[in-house]
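Yeah, one chain of the complex is gone here, protein chain that is, but the others are all in their spots.
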Amino acid sequence: MAAAAGDELRKQGGGYEVVRYTVPGIKDLAAGARILFDRGCDLVIALGMVGRQTVDKDCALAADIGLQAVQAAVGKHIIGVMVHEEEAPDDVKLAWLFDRRTREHAVNAYDLLFRPEAIRARAGTGQREGYADAGPVRVERT
Amino acid sequence: MAAAAGDELRKQGGGYEVVRYTVPGIKDLAAGARILFDRGCDLVIALGMVGRQTVDKDCALAADIGLQAVQAAVGKHIIGVMVHEEEAPDDVKLAWLFDRRTREHAVNAYDLLFRPEAIRARAGTGQREGYADAGPVRVERT
Amino acid sequence: MAAAAGDELRKQGGGYEVVRYTVPGIKDLAAGARILFDRGCDLVIALGMVGRQTVDKDCALAADIGLQAVQAAVGKHIIGVMVHEEEAPDDVKLAWLFDRRTREHAVNAYDLLFRPEAIRARAGTGQREGYADAGPVRVERT
Amino acid sequence: MAAAAGDELRKQGGGYEVVRYTVPGIKDLAAGARILFDRGCDLVIALGMVGRQTVDKDCALAADIGLQAVQAAVGKHIIGVMVHEEEAPDDVKLAWLFDRRTREHAVNAYDLLFRPEAIRARAGTGQREGYADAGPVRVERT
Partner (left out) sequence: MAAAAGDELRKQGGGYEVVRYTVPGIKDLAAGARILFDRGCDLVIALGMVGRQTVDKDCALAADIGLQAVQAAVGKHIIGVMVHEEEAPDDVKLAWLFDRRTREHAVNAYDLLFRPEAIRARAGTGQREGYADAGPVRVERT
């Protein structure tokens, strides 16, 4: 999915450099993000897949807490793109979902850095990255 | 809902400046809050909507832990306004609830900065932001 | 309950000053505690009420994690006094419970600062703040 | 149980000083541990008892996260000795279990500081502090 993220970023525009860093699993994302920030990156897109079992959900929670800890310490965004296996009935649909969600989050990442007004315009339209939108209640922060 | 927060703040009084910063989702709130504190803000109002599913609740817990981490590190308040989809039967009621809760929390935010005695006066009356009050047991801290 | 804490502290003795700081809800306690420590306080008593629903329990967990983060960073005690709505059948009993637990924790707070030997004497008698003691197994730390 | 920890430490050998610090409950352990580290301690043994109810388990999780945060920040060990009420049918058995587990963890604490090779020798024999060993799969870290 890293390729999809890079592809979508290129469609949005330029003015940035992509540094790709692959980790073995989702619990390694926080360290990887911290390493990228220490190397000077301004934003990290973290892509991960979460299994169906209870132990996988605990892993995902720990991974998310780690990503939050890095963001709280560094003050830069980590855009997490997590797909759960049970979100789709088969691998083809899962790959499609991961691709779509990755692209939508890549746009979010681009907009956070270059087009903040675009995020504000989408806020409150209830968009769910990867599936249909949910409705009109706004999700934003003043 | 950011508009409702700004509107309610204006009703309370002046002496402050509002910086609005929109993020893609609730897991991005902690980084956004840290960024705003790093820019000199004294208090952050974080507005977010939480879905119905277990994964959404885990997201909300991770987001809340991130917001706690930022507050623990910075020593400034983040007033979290979270609305859960299942709190209302339909989108109209949900929007009403989000608006009302946002306004009540905006008053809290204003009072933390400018009218601490007003918060103390409300403490212990069991107010639930967004719905009717629960009762007379006091919720405060000495 | 802040009044009960102050009243009970006065009964124990002097040599301290009470700074009262009221926050809107339990998720705001960690920031409030950090602010008080930054102002020079040596110990914080955090009073809060937790609702019956799952979302309230998640709030309480996030609040507790925030309080732990502040204590871990600052190295000073936050004595948490949390009462859960379902601990009592009605508001009168709940208010009684909150009052009693607050007073017992106020004694603990006083003893941590001025009478550590008193805490040690109570340790291991299985005291539950706010209800009857549970038994003789000791709860302490060397 | 603090007495049991001190007694067991003495049986292992000398070369250290014990500083005893008692706190009101398990959620106060992290602050107490940080205070002891700030006073120059090299290792903390944290003794606590966890009740049967869901709220007690949430308390224990928050306490454990606090202890982890202190260890992560300070880089010194906190040996947690937690006994859950439901681990034994009555108080006599519970006291026995707490005593035994405390002594086994006291040996671990001593060995971490003075006999690391002894811990390595026990690793992978599946020892459960306080009850019979579970089996031969090794639990260690390289």
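Residue numbering begins at 1 within each chain, and the chains themselves are lettered A, B, C and D in the order written.
The rule is simple: contacts are C-beta pairs under 8 Å (C-beta built on N, C-alpha and C of every residue); 3 or more make two chains touch, one makes a residue touch a chain.
Model, not experiment: these values are computed from the prediction.
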| item | value |
| --- | --- |
| On chain A, residues whose C-beta touches the chain left out of the figure | 1-2, 5-6, 18, 20-35, 37-38, 44-49, 51, 54-55, 58-59, 61-63, 65-66, 69-70, 73, 83, 85, 91, 94-95, 98 |
| Contact set of chain D toward the excluded chain (per top definition) | 57, 60-61, 64-65, 67-69, 71-80, 84, 105, 108, 112, 116, 119-120, 123-124, 126, 128-129, 134-142 |
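Keep this in mind: only the chains that are shown with their structure count from here on.
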| item | value |
| --- | --- |
| Chain hops separating chain D from chain A, counting only touching neighbours | 3 |
| For chain C paired with chain D, centre-to-centre distance based on mean C-alpha positions, whole Å | 24 |
| Contact graph of the chains (line, ring, star, complete, other) | line |
